[in-house]
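Before we start, here is the structure in question, set down as structure tokens.
Note that one protein chain of the assembly has been removed; the remaining protein chains are unaltered in position.
Letters are used for the chains, namely A, B and C, taken in the order the chains are written, and counting of residues starts over at 1 for each.
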Amino acid sequence: MSDPQRYVLTFGCPDRTGIIARISGFLADHGGMIVEAAYHTDPDSGWFFTRQVVRADSLPFDAEGLRERFGEVAGELSAESSWQVRDTGERPRAVVLVSKAGHCLYDLLGRVASGELDVDIAAVIGNHDSLADITRAHGIPFHHVPFPAGDPDGKAAAFAKVRELVDAHDPHAIVLARFMQVLPAELCEAWAGRALNIHHSFLPSFIGAKPYHQAHTRGVKLVGATCHYVTADLDAGPIIEQDVIRVDHGDSVQDLVRKGRDIEKVTLARGLRWHLEGRVLVHGNRTMVL
Amino acid sequence: MSDPQRYVLTFGCPDRTGIIARISGFLADHGGMIVEAAYHTDPDSGWFFTRQVVRADSLPFDAEGLRERFGEVAGELSAESSWQVRDTGERPRAVVLVSKAGHCLYDLLGRVASGELDVDIAAVIGNHDSLADITRAHGIPFHHVPFPAGDPDGKAAAFAKVRELVDAHDPHAIVLARFMQVLPAELCEAWAGRALNIHHSFLPSFIGAKPYHQAHTRGVKLVGATCHYVTADLDAGPIIEQDVIRVDHGDSVQDLVRKGRDIEKVTLARGLRWHLEGRVLVHGNRTMVL
Amino acid sequence: MSDPQRYVLTFGCPDRTGIIARISGFLADHGGMIVEAAYHTDPDSGWFFTRQVVRADSLPFDAEGLRERFGEVAGELSAESSWQVRDTGERPRAVVLVSKAGHCLYDLLGRVASGELDVDIAAVIGNHDSLADITRAHGIPFHHVPFPAGDPDGKAAAFAKVRELVDAHDPHAIVLARFMQVLPAELCEAWAGRALNIHHSFLPSFIGAKPYHQAHTRGVKLVGATCHYVTADLDAGPIIEQDVIRVDHGDSVQDLVRKGRDIEKVTLARGLRWHLEGRVLVHGNRTMVL
Partner (left out) sequence: MSDPQRYVLTFGCPDRTGIIARISGFLADHGGMIVEAAYHTDPDSGWFFTRQVVRADSLPFDAEGLRERFGEVAGELSAESSWQVRDTGERPRAVVLVSKAGHCLYDLLGRVASGELDVDIAAVIGNHDSLADITRAHGIPFHHVPFPAGDPDGKAAAFAKVRELVDAHDPHAIVLARFMQVLPAELCEAWAGRALNIHHSFLPSFIGAKPYHQAHTRGVKLVGATCHYVTADLDAGPIIEQDVIRVDHGDSVQDLVRKGRDIEKVTLARGLRWHLEGRVLVHGNRTMVL
């Protein structure tokens, strides 16, 4: 909260000798004070990844200046477009998509209100209006966009409306907080790397509808939740975070739903926090959380 | 939620042969349909405990009638006062005590609003007023009772006021949701078995103030939370529920506070749910969750 | 270990009023001292289940006598064959099937040697002989039965040999401790309810071969293990126990294998213990652990 302004550099390139020396040498040459650094080399793909956090006041230029100068280093290292510089001086914006189930929304609103999650929730959009009041009680606009069942044209129009409402805020994160509608492929593409979904199972178990019912039928002893980036392939995008909770034979489907909600909430909150802090790097269909 | 009305019988007595037969025989004789039953025999104390849930519409009398008739059985079995019958037809009431930190209150309000926690929050009382707005947005009265620092008389008067406000509702649960004030002995006694506290450590580690600071100094690899009944002995009452979350060397005290909050919320919510469902039996300084 | 002899009664029947009264009345009439009791009513199937543990010296007859007399009660309650009485005075026997990976076998041998797992390992059978020495160091016979690759007749003969070796001990448990061979349907049937497998994934994720490779490719954040009864349907039998462990992007497939092993060992050990103690009741494809 009261942390001094920092620049968060995330970077990936084909691995070779001297990358760390090149990047840290560049930063040191300009007096950059690194306050957090993480590295990962992936032996399967032969790629190298890093996330570095530098105090803004230790550098003689601003974020744009850093991007310009670092671009040369990135070019040398063949990183092409797989790097970025985030400025913590700019507060990130999110738009949240919901349906009827409010537990994830209540949780996110509570975290923002208590200062725990550093994000500006620009708007909440629901295909039902049952969560309008609580949203507005937090001083956040709520947009009701009904999705007519069994009407493909109406649904397409609804998605167009949602897209317009979302894109108006150019958000850093689009959070599907139990939205219950499958995003069309063009939205998945438009929001690639920014749209996070919370799926109410430990993927890849129980893809698709009613995962708690599927879990009850299979008789599993743990239920879980998965926060992942949305891709055109249903419930198959890169996984950011997962967690589970123990259940037993005495738990009805409704008990699984209730217990699972606690896991959905923390899994989504952790995934969103890491995304906003620039900790999540994606390579192929896997994430690194640095 | 839409469950049919039930009577929840909790019972403890010195162990001997035939107790289950006596109780279940009594219920069967009156046509009682048991929908949930749990038993525990404690070899250390030589006591027997049970919790039985009976469908109200299977019995030919109401809760009061059940209490009268079962009283005879309890007498035979030397249970004295260690039994009770709860009627799910009567919605339980809770009063929540808070200070400045809102995460537990936000969480409880969200659970009640989404229908997950079946309790009527009759009032919220705070020694600061920072949580007044969110409480009232949920349609719940908020009472601000300041506690003057360094003024024992003022503090005693404040506690007297809190007691008056709480007792006006005759609540089934008094929830200290990070209240940060130590209850005086007479309140502990008056509210014995009804006052639940959430302590932000895995007790008995880090009793008292600033447990996350203590945890950071000791370098533990997990932090936790404990929901317990309040007794006159600070942080030493019977433990209802505990949980932990992993931390590491990279976590600052503030990170421990943030991670710990997620555990405080679920630990308190589980403990409160079990208490309201009549699942928590106390014997000596230990609880059984049946 | 030094526990007095007990009879463990497990029982299931269609639910109706008065079952607990009937069973506990029967036991009380004969002076039976119940030391542990668990009940479960399954609303989906409308069945009732119970596990009761009675001190042998409190009853005026032996296990066979109890079976005879209780048979009448079971008949009244339409339990048919879904009940049994286990006598803790008879030490259970197990046969363990292994391949090359020794971690589960080492673990089981250590638990038996240290008195933690109360079972007589009658024999270990391996399709390789790499675990022969450690088995024999524990004073247990090891049988090497090679499984010729790509030779269906040879494989059938090998399974016939395994069956003969196993059945010679009439074991209470046949433990597939990373056996890596799919049991033929007739063996699944012959050993139904007695053959336990440990699968190295959190089922139903990653059924079949190389689950850790599958998990790595999918980029999951937890890996798990599942102990289940073996049925003719691969990795689809009733689940007894599951557990998981956290992994991250830095973990190679070999790291997943290593971390997963710790979960395989405890999951198998818990499942086997519960099976041997008569805690696991099966109904349809689900288990109750009472």
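Everything that follows uses one rule, which is that a contact is a pair of C-beta atoms (placed from the backbone, for glycine too) under 8 Å apart; a residue touches a chain by one contact, two chains touch by 3 or more.
None of these values were measured; they are calculated from a predicted model.
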Per the whole complex, from A:G31, A:G115 or A:G208 the residue touching the absent chain is A:G31
Name, in rising order, the residues on chain C that touch the hidden chain in the full complex. 101-103, 106-107, 109-111, 113-114, 116, 134, 137, 258, 261-262, 266, 269
Residues on chain A facing the left-out chain by the touch rule are 17-18, 20-22, 24-25, 27-29, 31-39, 41, 58, 246
With the missing chain put back, which residues of chain B would touch it? List them for me. 40, 42-43, 202-206, 218-222, 224, 238-239, 241-244, 248-250, 252, 285-289
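The rule is short, and it goes like this: only the chains that are shown with their structure count from here on.
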Could you label the chain A-chain B interface same or different, taking same to mean over half of its residue numbers are used by both chains? same
Most heavily contacting chain pair (counted by C-beta pairs in contact): A-C
If you fit chain A onto chain C using only Cα atoms, how far does it have to rotate, to the nearest 5°? 180
Please tell me the distance, in whole Å, between the geometric centres of chain A and chain B computed from their C-alpha atoms. 36
Between the Cα centroids of chain A and chain C the separation in whole angstrom comes to 41
Two or more partner chains touched - positions in chain C: none
